[in-house]
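One chain of protein is taken out of this complex; the other chains stay put.
Note that the chains take the letters A and B in the order they are written out, and that residue 1 is the start of every chain.
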Amino acid sequence: MASESSDEGGNGYEPKILVFACNWCSYAGADLAGVSRLQMPANCRIIRVMCSGRVRPEFVVTALSKGLDGVLVLGCHPGECHYSEGNYFTRRRGLLLKNLLQFVGIEPERFQVRWVSASEGAKFADTVEQVTEQIRALGPNRPQGGMHSTEPGDR
Amino acid sequence: MPKTRVGVFVCHCGNNIGGVVRVPEVVEYARTLPNVACVEDNLYTCSEEGLSSIREQIAEHGLNRVVVASCTPRTHEPLFREACEQAGLNKYLFEFVNIREHCSWVHMHDPAMATQKAKELVRMGVAKARFLEPQEEFESSVFPAALVIGGGVAGMTAALGLANQGIQVHLVERDQELGGLIREVRTLFPAGQATEEVLQPLAEQVRNHRQITVHLGSEVEDVGGFIGDFDVAVKADGQVNNLKVGAVIVATGAEELKPTGLYRYSELGNVVTQLEFEERFKRGADVPRDVVIINCVGARIPERTYCGRFCCTTAIKNAIWIKEREPEASVFVLHRDVMAYGVQIEESYRRAMELGVRFLRYDPENPPQILGDGRAEAVRVQHQLMGKEIVLPAELVVLTTPLVARDDNPRLSKMLKVPLGGEGFFLEAHLKLRPIEFSTDGVYVCGSARYPANIPESVSQAYASAAKASIPIREGVVRAEAITALCDERTCSACGNCVEVCPFGAVELQEGRFGRTAQVNPAQCKGCGCCVAACPSGAMQQSGFNDRQLLSMIGALAEEMTGGVGE
Partner (left out) sequence: MEDKLQELVVELLGDGAMEYFIGYRQGFEPSHVVPCFVTDKSEADRLIWGPLCLQNLSKYVLQARDLDGKVGLLVKGCDARAIVELVKQHQIERDKIVVVGVPCEGQVDPRKMEQVLGVSMEQVTDVEDAGDEFLVKVGGEVSKLGKEQVLRDKCFYCKHPTSFDYDYTLGEVQPFTIDSESEEYDAVEKLEELPLEERRAYWLKQFERCIRCNACREVCYGCYCKECIFDRTDPRWLDRTPLPRENEIYHLIRAVHLAGRCIDCGECERVCPVNIPLGRLYKKLQKDIAELFDYEAGMEYDTVPPLVDFELDDQDPFL
């Protein structure tokens, strides 16, 4: 992986992860994690969307190509979508996109989809923790053109 | 267009945010962001002091976008939107940034990272805010009438619930008579009163109600439109009658499973279902002397995993009925488990045993067998406690089967654009919080159409659905949050992806000024944005969550990485 041969990896590296969370389940789950004061790494930045089905794959591709270290899409569990069907499209799209990204050599950990319900504050925290650690282990994302995460402390 | 002027309000939330996130640092940072005209921090932005400060700053700085960085939009967005509105700013020009639940509360031990994260979240919020646009909420009127599909207990109760509020109701019943499934039932649990005693007065009230039009022998042929404005075609005797209603209640019930192929049902004349048993004795047949009742027939099996919920009750009721009329009769109930929940059912279970009804548990792996030629003569079953097979004489075998979804549920589900669950029953919007609503506005469900429901359950669901359906009708208008989808007809190429994904049937391909394009009916759109994600050209967009807004957030987050402002 990139970090092994990289001088930018190492101890100070903090990945930056974009999270899409649906308003009704996952964003609420994230709120619950907060209300429950569940501590987690501070690498994720949430964009709220009404439904995970709103997340067009172009967002994921663009985010990774712009050098963000990972993208996590969170939606309601299948069968529990506020809009009844939106996350089924997320699921199909996610399956295909994950494979496609992997096919062009992008580590599968960098794009993940998970289902987090409004009552799963703990699952939200665990997911953030897991995904952050997985991506931290990969080291900085190096999209085409050699962009990379900034050095720690440089922000 | 006036210059974009963003005001940013960073909340300390007492110590909740300020105790972790270095708020002054975030404030200073926010001042450096593009288009930011004013930044301030508040001890509590949601306090009257904070809110009036928002109003004042809007006036003083000519703000045309407001960003509050505080808690969660799920609880506080309406409050801040209202403050904007009071200051004359369209409420859709407000953007929320969550630095409490998603930041200070979950990174309590890392103020540096939390502060960094808060800055980036504010940067993303401001980036989106710059591209917010004022929105008008779509308002449409509601036609003051309702359609109730199904004239059983649930449907009749729902119809009365609406009609008694003065709302015009069309009650459509497929049969020539009101009453539904329980017309076939002889007596009702637990008091053993005749069904007619309950059914007749109810049907009478419905028939005589001035506000209710009963359509007997009729079926719903087609439903178009949306909340407030449904067009319904009802067919009776080949004649189609068009109705206009503002809300629809589905009360189509369910039917008893006819267990063909199980326990030699339909092969032997004296193997019957519970309903057939009831009907038989309603007609005054002699009470049999040896009866074996088999429970869970066709239920809780791989093909049909659910429990019928009140089949055990039915078996107990009928076992007692036999014993009360023919104390010498031998009545066996072969079961897998007895679901005698609550107070009354458990009591009846006890009473059945006192009357001499024998309950024997059978193993679904080794189910009872019907013996006999041409008619059932006995039932052989493995007695689990004795560990041996026993043979029970049987003059009559009664199979207890669950209610199953009606065959034409899929048709109705398509027409109404509401979903069915795996077992073919109608699927409510939320199992716990919205049990009698669909996610499609203006359509409600009650009774066994949703899943097997007994009479008290059907009645309370009917009350609930009537209450829910009456809200838009009595309000007279429905207003939708302006986060609906909108198609740019000039660039839409009508591929139809949006039409396919829309869970609400809100998008249609229609001929318009720019030829055939997708068009969104804002009254039906619920703002999920699925169509936007499915649109390859970007012609479809969602207000408040359009590509430009979201992409600018991504760009803002990736700023240090690309060395430029996204967008």
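Some notes on this structure:
Keep in mind that, in the parts below, contacts are C-beta pairs under 8 Å (C-beta built on N, C-alpha and C of every residue); 3 or more make two chains touch, one makes a residue touch a chain.
Please read these numbers as outputs of a predicted model, since none were measured by experiment.
Interchain touches from the omitted chain, evaluated on the whole complex, reach A, B.
Considering A:P15, A:G70, A:G94 or A:P140, the position touching the chain not shown turns out to be A:G94 (whole complex).
Which of B:L63, B:L257, B:A494 or B:A558 touches the hidden chain is settled by the complete complex: it is B:A494. By the touch criterion stated above, the residues of chain A touching the omitted chain are 1, 57-58, 61-62, 65, 77-79, 85, 88-89, 91-97, 99-107, 112-115, 143-147. For chain B, the residues touching the absent chain in the complete assembly are 422, 490-497, 500-501, 509, 516, 534, 536-539, 547-548, 551-552, 567.
Definition applied: only the chains that are shown with their structure count from here on.
Chain B meets chain A in the complex at residues 72-74, 98, 100-103, 105-110, 113-114, 116-117, 120-121, 124, 419, 427, 429-430, 439, 483, 501, 503-504, 526-530, 532-534, 542, 545, 547, 550-551, 553-555, 557-558, 560-562, 566. Residues 14, 16, 18, 23, 27-28, 30-31, 33-35, 37-42, 45-51, 53-57, 59, 62-63, 66-68, 80, 82-86, 89, 93, 125, 147-150, 154-155 of chain A are the ones that touch chain B when the two sit in their complex.
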